[in-house]
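Structure in structure tokens, see below.
Just one protein chain is left out here, and the rest sit where they should.
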Amino acid sequence: MATLDPGIGEKFSRRTKRAINHDGTFNVRRRGGPHRHDSYQWLIQMQWWPFIGVVVAFFTVLNVAFAGAYLVLGLDDLPGVAAPRGWWQDFLSALFFSIQTFTSVGYGHVYPGSNGSGFISSVEALVGVLTFALATGLLYGRFSRPTARIHFSHTAIISRRPDGTPCLQFRIANQRNNTLINLQARVLLKTIDPGTNNQTYAFLPLERSEVSFFPLSWTIVHDITPESPLHARTAEDYARLDVEILIQLKGYDDTFAQEVHARNSYTHDEIEWHRRFIRAYEVDDDGIAVLDLDQLHLTESLG
Amino acid sequence: MATLDPGIGEKFSRRTKRAINHDGTFNVRRRGGPHRHDSYQWLIQMQWWPFIGVVVAFFTVLNVAFAGAYLVLGLDDLPGVAAPRGWWQDFLSALFFSIQTFTSVGYGHVYPGSNGSGFISSVEALVGVLTFALATGLLYGRFSRPTARIHFSHTAIISRRPDGTPCLQFRIANQRNNTLINLQARVLLKTIDPGTNNQTYAFLPLERSEVSFFPLSWTIVHDITPESPLHARTAEDYARLDVEILIQLKGYDDTFAQEVHARNSYTHDEIEWHRRFIRAYEVDDDGIAVLDLDQLHLTESLG
Amino acid sequence: MATLDPGIGEKFSRRTKRAINHDGTFNVRRRGGPHRHDSYQWLIQMQWWPFIGVVVAFFTVLNVAFAGAYLVLGLDDLPGVAAPRGWWQDFLSALFFSIQTFTSVGYGHVYPGSNGSGFISSVEALVGVLTFALATGLLYGRFSRPTARIHFSHTAIISRRPDGTPCLQFRIANQRNNTLINLQARVLLKTIDPGTNNQTYAFLPLERSEVSFFPLSWTIVHDITPESPLHARTAEDYARLDVEILIQLKGYDDTFAQEVHARNSYTHDEIEWHRRFIRAYEVDDDGIAVLDLDQLHLTESLG
Partner (left out) sequence: MATLDPGIGEKFSRRTKRAINHDGTFNVRRRGGPHRHDSYQWLIQMQWWPFIGVVVAFFTVLNVAFAGAYLVLGLDDLPGVAAPRGWWQDFLSALFFSIQTFTSVGYGHVYPGSNGSGFISSVEALVGVLTFALATGLLYGRFSRPTARIHFSHTAIISRRPDGTPCLQFRIANQRNNTLINLQARVLLKTIDPGTNNQTYAFLPLERSEVSFFPLSWTIVHDITPESPLHARTAEDYARLDVEILIQLKGYDDTFAQEVHARNSYTHDEIEWHRRFIRAYEVDDDGIAVLDLDQLHLTESLG
């Protein structure tokens, strides 16, 4: 009854794009329902420059708003501000006072001299410290989010064993200095029936599906034996069936003591035929293995 | 000897409510003993608006208390405060000074001019910074608490396989954009003996109890074969036996690198008979699958 | 070859105390070697009142030290301080200025008016903000440390099954409102040879060693069948062999998404003979089960 569908779906009204993108995401969108826009997740996962932009924008908008409130109240309530010199200068004076309150610098050459400005500045001081509490949490959350940076070879290859058995291979390495251990790989084949658009899945057994340590590169190998669903398939078959090799990796990041996962896929046009990988590391004079991440992608013809 | 009781209890003096609520909690209360009221847990789990209310209330109460202390000491100890103008104005002056100290803004137009006010403001400054340290931790704790937001279909259904086998089904989807992987389901049947009020439990084997990926919806299916404890039961039997379908889900949130769990149950009056689910996703022009969370609940008659 | 020693040791020069204390710790001390005194762990695990005492003491010592530095420099370097009025008043003035700097309140009625005081106050301001950064981390660490608060019945009991089989029982409940799931128990018997002081261990198989849910109490039962190492042993045997029942619990805290563990033991004088537990929960008018933690310990004679 149960098929090998890994949860991606079997019946679709039309042909779909690749199931898994190179960054590990799925080609799926959600709509309707009680779907939540998770602002925390959004702020944690975005790139650094946009994140800094959001922080600066948030800081600016809040302070401009408070500056506006002080202006509405009148600058007479803020003793120490120079005599009115036009709206732009008044706005800047209010803005600087606001920022000094928000960041709790509070030089005091300008200060709240009325109940109204005392109340607004009290609220602003509270909002300010809570905002920085929030920023602290976000910065820590961004830094401590465990992410495996597994580097995949650009292409998978169809190679050949010394005994003549053809095999599917791809190669991975750890981009980071983090120590990854107990790394496990699972590989599935996705094909699409050209007639019905139905998707079918099959596990591709691996020569070795786990390594204890992962300091160098790891070449993951599926032997195309007569039992393999890839047996006797040509490059044309791969294209016709819209072959996609789905990869799921799981390991333990010993530096941050957390389980980490990675996903990727190779579509039929990302598979090179009749190639083999060139070794990506060498031993230097000190007996230390040096891994060259650029060479991870290097293949040569089987000749 | 050992029964299938999942830890909810078998013998009760009276008939109990549903075992598991829709939010995953149990209908159990604790009393007596060294039971601890965990304020951290309470502050972490409460909704956002009440939480902000608690923060504002805490901030207000502490500052009113410190303002009271300054008033008791006398405003003469706070140079810079305008001459006494009645208790309300004096209170506000003390309160604003307190808040400026608590948030460490410290403009300085009012300052502690005696040993008494120097001591109180020192204590307040320490309490203030520690309070915001606490708020920082709480805000981070609230944000980073991993919670699976699994959306369950409003009802379970009794449907029929192409080969005529009846089956129990319900459907789930991920409300969030978080990537959930390796999702596992376990389903139990709870029945209550109408005579003795004793509760009995039975596992309901599933067509598929695990999916590797969970980008779309997942329909969880129990086939009502002759071996099933639901075999040949009618809707009337379900009501008489107070049938409750208990669901336990477990998965891995790849976005936050944490195991997540969800629970739910369907009682006999939340089961629709002779229905099937309508597919909840379609493929758009870009080949991207679009999941409509509102359609997760849609069923139609088997006809 | 391998024995059942769970890692506590078999051969000792003398008779040892109980292996596991009621708080889950072991009766072992370390000395010598590169043993590290982990101040973080110490600050995280200590009770709240001592912790607050440490924080206040640390704050006081640092500020007294900085106050001393300002005094050595001379209060002339701190314009705004009232004219010298004796060492105690001078010390207080320096201390208040120090605290206003340390907490970054900085009213400014006293300020650093020389390079010397400017330098010291700059260092103090940096030390101050870093200290509060540290305090923030410690407070969060204290709150978020996952701890299972499993309440154990004060005694284990030797009871009897309806079919006459004797059995060893004890009872546990969750003190907290946290949701514990997938709770597993493992129970070992430790005996000490009265002649050699050698310790031997044996697993005690359980009627049920895991529960999926844990909202109520759980009675853990070992049947004393002829295969049990407790078979035909009397209370006198228990005392002679220094019997200790070692308990290891493991579960998943669904509220904080973390694995939690608990340990405990019952020594021979904490075992009651010929008793049974009285049910510790009842169902109220709303159909809600109410667990009374005080009744967890209640036993009655088998009669």
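Just so it is clear, A, B and C label the chains in written order, and each chain counts residues from 1 on its own.
As a working rule, a residue touches a chain if its C-beta (ideal position, glycine included) is under 8 Å from a C-beta of that chain, and two chains touch if they have at least 3 such contacts.
The structure presented is a predicted model; accordingly, all values stated were derived computationally and were not measured.
Visitor: Of the residues listed, A:Gln100, A:Ser117 or A:Thr299, which one is in contact with the missing chain?
Guide: Answering carefully, the residue with contact to the hidden chain is A:Gln100.
Visitor: Of C:Ser122, C:Asn198 or C:Thr225, which residue touches the hidden chain?
Guide: C:Ser122
Visitor: Tell me, which residues in chain B touch the chain that this view leaves out?
Guide: Listed in rising order, the touching residues are 104, 106-108, 136.
Visitor: In the complete complex, which positions of chain C touch the hidden chain?
Guide: Counting over the whole complex, chain C touches the hidden chain at residues 1-2, 5-9, 11-17, 24-36, 38, 40-41, 45, 79, 101, 104-108, 110-113, 115, 118-119, 121-122, 125-126, 128-130, 133-134, 136-138, 140-141, 145-146, 186, 188, 248, 258-261.
Visitor: Write the list of chain A residues that the hidden chain touches.
Guide: Touching the missing chain: residues 55-56, 59, 89, 92, 95-96, 99-100, 103-109, 132, 135-136, 139-140, 143-144, 149, 151, 173-179, 181, 183, 207-208, 211-216, 218, 223, 252, 254-257, 279, 281-284, 286-296.
Keep this in mind: only the chains that are shown with their structure count from here on.
Visitor: Taking all residue numbers used at the chain B/chain C interface, answer same if over half belong to both copies and different if under half do.
Guide: different
Visitor: Could you name the chain whose Cα mean is nearest to the mean of all protein Cα atoms here?
Guide: Answer for the innermost chain: B.
Visitor: Using CA atoms for the superposition, what rotation angle relates chain A to chain C, in steps of 5 degrees?
Guide: 180
Visitor: Taking each chain's centre as the mean of its CA atoms, how far is chain A from chain C in angstrom?
Guide: The computed centroid separation for chain A versus chain C comes out at 37 Å.
Visitor: Going through chain C residue by residue, note those that touch at least 2 other chains and give them in order.
Guide: Residue numbers touching two or more other chains: 104, 106-108, 136.
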